[in-house]
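Of the protein chains in this complex, one is absent; all others appear in place.
Coming up: chain A.
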Amino acid sequence: MYRYDEFDAAFVRERTAQFSDQVNRRLAGEINEDQFRPLRLMNGLYLQLHAYMLRIAVPYGTLASRQLRMLAHIARKYDRGYGHFTTRQNIQFNWPKLRDIPEILADLASVEMHAIQTSGNCIRNITTDQFAGAAADEIVDPRPVAEILRQWSSLHPEFSYLPRKFKIAMSGGPHDRAAIRFHDIGLQAKVDDRGIVGWEVWVGGGLGRTPMIAKRINEYVPNEHLLAYLESILRVYNRYGRRDNKYKARIKILVHETGIDKIRDEVAEEFRAIANGVLTLPQAEVDRIGAYFAAPEFERVNATVDVAKERIAEPAYGEWLDRNLHPHRQPGYASVTISLKPIGGAPGDATAEQMEAVADLAERYSFDELRVTHEQNLVLPHVRVSDLREVYDALVEARLATGNAGLITDMITCPGMDFCALATARSIPIAQEISRKFSAPERQKEIGDLKIKISGCINACGHHHVGHIGILGLEKKGVENYQITIGGNATEDASVGDTLGHGFAAEEVPDAIERLIDTYIARRETPDEPFIAAFKRLGEAPFKEALYGNG
C-alpha cells in the first residue's frame, strides 16, 4: 500500500502544526466559532450532540496494521475505548476533547494518517471498492489513481470553499461496490478499444434530501487527462453551484437544474482550455504510485474449502464461510469480511481490543493489509484459504465472527439521535431491534442477500434511499416516525427506493419489515431469487399490501 515519502510526511506535519495553531487561537478566543468552524471541519472536527467528533481519513479505505493499532490507542487514550467506522470508509471518535486534538493529530501523523478534508465544503476522502486489488472481477486496482486524486485534492487552493462537500468514489470494474452512481463524481474503470484503461465519469449523484442517480458525463477519460477533466468539473461547480441554499448546493442540483448536456459542454470547454497543461498525468507517475500497490507475493497454492462440509461440522463456521468470503483474483486466496454488525450491536463500532485483534490478524494472515468498507465492516483482503480456520477462531475470540455479510442483519446505520445533532429520530436502536428479530442464522440464510439501510434524518447518511429496504427516521409532532422505502440499489443497477405509504412508530418497524420479508419469501420464484430481483419483477403492489393491507 501507499507509503509516505518525505514530502507527504512533511505535508501532514505542517498541516497538523497549522491546525494546532488554529485550535490554540480558538481556545484563546482569538477566533470565534464562526471563523473556526470551517477550519476545524476541514480537519475533520465536528461539533456533535455531546462533544466534538473527530473523523479520521482512511484513504480509499486501506489501512496497515500499525495504523489500526494507533486508532485503537487513540480510542483508549482519548475516547471511550471504541471507534465508529463510517459509510465513507473513515473512522470517527465521538468523545475527544478540543484540547487533545493537536496531540491526537500528532499521533496519527506518526502512522501516516490525518483528518484532513474529512468534512467541510471541500473534496472529501476518495472511496473505492473494499476489495480493490483483490477482487477477481476487477479491471484495474483503482487505488493508485485514488492516491493521485487524494494528492491532487489535498488542500487544493481553489476548491477548499466549494458550495458544499464533494465526494468522489471509484470502482475498478463494472461491478460497483463503491456506489459510484450516488457520489458527486463516480469513476468506473473502463478499457478502450486499444486496451488502455481509463475512466467512465459520472457526475451529480447523491443521497440526502434529494436523492439522485448520477448522469454519465464522459464515456472515457484516460489517466493522463483525468486530473484536468476533474479540475474542469470542479471549477464549473465552484463557480456555478448554488450557494443561496445549502440544501441545493450539491453538484447534483446544479446538474439537475442546468441539465447534463449543458454541464457537459461547459466542462468540455473548460477542459479544452486546461488540457495538456501542468495537470497532464504521465504514465510514469501512475506507474510510480502503482508500485506501492503492487500485489503482494502470493503463494501458488490451490487450496479450496468445502463450505457444505464445514457447515455440517460447525454451522456457525460454515455460515461465516458462506457469507463473509469474497472471490480473490489469486487462486488459493480469499478476501474476508469482518462484520462489525454483531446481533444487537451498534453497527460500525469497534472496541480498541477488537481493532488490535484485527490488526494482529492482518499482520499474520493478510500481508499487513486491511480495508474499511462503506458498509461499515472491515476486510482482510488477502487471506490464504488454508488459514481461514485460524482467522475465524481468532475472530470468534474477538467477538467479530458474525457470519452475516450481506444478510439482513448487516445493516448500514447512521449515528442518529444517539450522537448526531441533526437527527430527528434514533437509528441505532432500530437497527438493533431488527437485528434481534432476525438473529436466527437459519432465518437470515433463508432471506439471503438483503440490504437494509437506516438514516436518522433526511440527510441520509445511512443511505436509506439505496437500501433494498430503507428506513428513514423523522419526527412528527414530537414523536419518532419511520418511513420505509423499497427498491433502492447502490450498484450498477442504481435506483432510488420508493415510499409506499405512511410511516410507522418505532416499535412497529421490526414487524413491518417482517411483513415485507414474508411477502418476498412467499412470492419469490426460487429461493435463489434475491429480494431486489423479486421486487423488480413483482412491483410495489404486494409489498404495499404487506405494509398497509389492501384497504
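The criterion applied here is as follows: a contact is a pair of C-beta atoms (placed from the backbone, for glycine too) under 8 Å apart; a residue touches a chain by one contact, two chains touch by 3 or more; residues count from 1.
Basically, contacts and distances are computed from a predicted model.
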Per UniProt, the name of the complex member that is left out, chosen from "Isoquinoline 1-oxidoreductase beta subunit", "Acyl-CoA dehydrogenase, N-terminal domain", "ABC transport system ATP-binding protein" or "Adenosine 5'-phosphosulfate reductase": "Adenosine 5'-phosphosulfate reductase"
Selected residue (touches chain absent from view) among A:E158, A:D265, A:E446 or A:D511: A:E158
Residue touching the undisplayed chain, where the options are A:N90, A:T127, A:S171 or A:N238: A:N238
Per the touch definition above, residue among A:R288, A:R399 or A:R436 touching the missing chain: A:R288
Residues of chain A in contact with the chain not shown: 7, 10-11, 14-15, 17-18, 21-22, 25, 30-31, 35, 38-39, 121, 151-163, 227, 235, 238-239, 243, 273, 277-282, 284-285, 288
